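A single protein chain has been omitted; all remaining protein chains appear in their positions.
We just call them A and B in the order they show up, numbering each chain from 1.
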Amino acid sequence: MTSRGISVGVARCLSSLERLFRLDCGLPQRNVRWMVDGLAGALALGVVASTPAAAQDKPSAVGLGIFTFTSGPAAAYGMPGKNAADLMIDEINAKGGIGGVPVSATYVDEAQGAQGVIAEYRRLAGDAKNQVMVAALSSANCLALAPLAEQLEVPTVGWNCDTHQLLMDGKSKYVFRPNGNTVPEFIAYAMYLLDRKPDVKTVAIINPDYAFGHDAAKIFTAALKALKPDVEIVAELYPKPGSPNYQTEISRLATARPDVVFSNLWGADLENFVRQAAPRGIFTSSQVILALGETVLQRVPLPDGVIVGVLGDGWWMSPDAKAKPETVKFAEAYKARFGEYPVFPSIKMANALIYVKVAFDAAMQRNGGKWPTRAELADAMKGSKVETLTGTAQTRADNDGLVDQIVGVTVKTPAQQFPVIGDMVRYKGDGLMPQVGQDPLAWIATLKPEFAKNLPKPGSYK
Amino acid sequence: MPTIIAAAAVIVLALLPLAAPWLQFVLTLAIAKGFAALGVAVLLRAGLISIGHAMFFAASAYAVAFLARAGVNDLGLLLILSVLGGALMGAIAGSFLVRYRAIFFAMLNLAVSMVFYALCAKLYGVTGGTDGMAVPVPAVFGIVLGEPAFKSVLFYLSLGLMVLVGLGVQRYLNSPLGHALSAVHTNEIRLEYLGIPVWAVLLIAYVVSAALAGLGGAIAGFAIGRVVPDFAFWTASGHLVLIAVLGGIGGVPGAFIGALFLELLHSAAVTVTDSWNLIVGMTLIIVIMFMPQGVHGLFARKEATSL
Partner (left out) sequence: MSNAIIPLLLDSLASAALIFFAAVGLTLVFSVLRVLNVAHGSLYSIGGYVAASICLFIASRQLNPYLSFLALLFSAIFVAAIFGPLIERGLVRWTYGKSEAVQILITFGLFLILEDLQRVIFGVQSFYEDAPMRLLGATSIGGVVYLNYQILLIAMALLVVVGLRLLINHTRLGRLITAVVTDREMAQSIGIDTNRIFILAFSLGVFLAALGGALATPTSGIAPGLGADTMVLAFAVAAIGGLGQIEGAALASLIVGLARVLAIYLAPSLDAVAPYAAMLLVLLIRPYGLFGSVTARRI
């Protein structure tokens, strides 16, 4: 056992040296690099000649770096993702892993901040075993990791982050998001709101103070104004993510007396906000939209009629999901293991892992059954169309994903103790997305009322 | 003999990333923090404890990001300008902060740094809020490098700077100006009677320490590729003081030894345990309680702290 460990360790060192050496030759600035890494090259030259090219042999395990929040207020959202990953990986391994190779995941806690997340990403990427990164949950971390993924050439699947800034330049080779982005997600809410409450005049917004919150506010406002120009935004609040206390913000919302309160708070922030806002009458005086409301349905007693959705199609009780036996099985196994039904972050994680597995299978099919390299995996992800637990994820030319958007309102059901989503609509993913390379906000400004007329109506998805 | 040991240590550091490439990032970051801790240690000489130096660390990193956004794209120029930026901020903040001593100095530094932190976090339109700003890969003497090559350049540059700046700071501390710092700690009033302007002595020390923290921040910004407000949070400042104290035994090299020790220990510990802060906290308390030479100069309580 020990000798095996040592030989694995030596092999890893060697393979990393080999990588270093290979990169050396591939770069144009040989003079500078020679000065800097010359010694490495010289050292490696002697060793590499006698080592086989390890990357193409089937490894003993395939590593995935999975980034999610496992601590802090965001863990309320991040842990369901990790749970789903645990369950999904067990399911994949029970069926023989990927191409016969078992999957093992290394989890990285995003709560340590961009600095730590980047350090961990580099460390994991330095190990050739880790061929794909499933990163990250937070938009901030995705934005921080994306340049790194391109530089280190590691296929990186954004399992949850949805800022439209991530893939906007269309140059991405290694970053993928089989997920949809903030543009369709929040246009969907504007459309649903206008169908359900056509006379809306005043809107207040309370979103977390970072890219996700600000982007969502911009998109939601732009879409509302394009289709109903007389809508007025009476308050815009951006509390710091992780704030435990929203009492003053709630008073501010109450004094503004808006027709609609829109929020994309999430994780523990959302739970705190709902628990503090409900007894103070916000849900009765205004129509509330909680964009990530589905994540707290099983934890916080939400009143009826709150507009909620799943930022995509990942609602485990949707008609499509119920029609798929493996999804039903997944939901029941999840409930049995973790005591709760999956929430949409769980589904997003499970779908992202399915996406990764499909990429491995496709890459191996393309290169004749050999174990794929990182570059071959990225190639396989490009333009792929993957059947997920809850629908399909189509990867566009800019590596962004097209998924459908489900929106509805909370309703009580005798079948469950918690409220579920009723009066649903399922918008087609491509219908709410601008074309590749188009500026999203400019595109939203061009929307006309006819655009809304052609969309399905609330209650049409049964 | 110490010179030989130091030279050997630097050579070992230079060779380490060849054996384990991922260490290069850890070591670069450790050296960056070492610079900042050295800045804190300079002020500790005068008995002044700053729980706010992460502000200068962050300020220079932000300066790099802003300059890069404005089109400056040369490593040397970015480093120099951002360190100057940190030093300028140190001069402005220092000109009124060095009037205070003891707990009030610590608190005011904290207050200033938290205002800075909150502004960075809240001015979403300017600083990108808690998302921070990207620090792109700059050119080195006009040569555009790929990311891995740049990171190697950055590492060896930091290593070189560590030696050069370290020697410079050593000289500064051994100069009359440096000795005056310790004198401020032991007997400030006597110093005034001798005709030495304490205010100016401390201001120079403050600017030097801010510039050191700034240099560290700029390097960290390049290494990480992103700067976020958390760079300036008070716990980050606390960690800088912690590194300075842990490494206090070794004088100027101490700050770097402390930083390297802590970062390497961290890399090793994260794979084994989550309770990293627990280890650091215990180490800190043990060092202070049982290895008082690690915090030389801190222990003699001053008779009267005059304001």
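Basically, contacts are C-beta pairs under 8 Å (C-beta built on N, C-alpha and C of every residue); 3 or more make two chains touch, one makes a residue touch a chain.
Keep in mind that this is a model prediction, so the values were computed, not measured.
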{"item": "Omitted-chain contact residue, chosen from A:Glu236, A:Glu340, A:Asp361 or A:Asp398", "value": "A:Glu236"}
{"item": "Residue among B:Ala6, B:Leu84 or B:Ala118 touching the omitted chain", "value": "B:Ala118"}
{"item": "Among B:Leu44, B:Leu161, B:Leu181 or B:Leu262, the residue in touch with the chain that has been omitted", "value": "B:Leu44"}
{"item": "Touch criterion as defined above, residue of B:Leu15, B:Leu77 or B:Ile103 at the omitted chain", "value": "B:Ile103"}
{"item": "Subunit B, residues in touch with the chain not shown (by the definition above)", "value": "44, 47, 49, 51, 96, 100, 102-104, 106-108, 110-112, 114-115, 117-119, 121-124, 233-235, 238, 241-242, 245, 274-278, 280-282, 284-285, 288-289, 295, 298-302, 307"}
{"item": "Contact set of subunit A toward the excluded chain (per top definition)", "value": "70-73, 75-76, 79, 111, 235-240, 242, 244-249, 251-252, 254-255, 268, 271-272, 275-276, 279-281"}
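We adopt the following convention: only the chains that are shown with their structure count from here on.
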{"item": "Contact set on subunit B toward subunit A in their complex", "value": "15, 18-22, 25-26, 29, 121-122, 124, 128-132, 134, 137, 140, 143-149, 152-153, 156, 220, 224-226, 228, 230-231, 267, 270"}
{"item": "Footprint of subunit B on subunit A - complex, ascending", "value": "13, 16-17, 19-20, 23, 27, 29, 32-33, 36-37, 39-40, 43, 113-115, 118-120, 122-123, 125-127, 139-140, 143-144, 147-148, 151-152, 209-211, 214, 238, 240-241"}
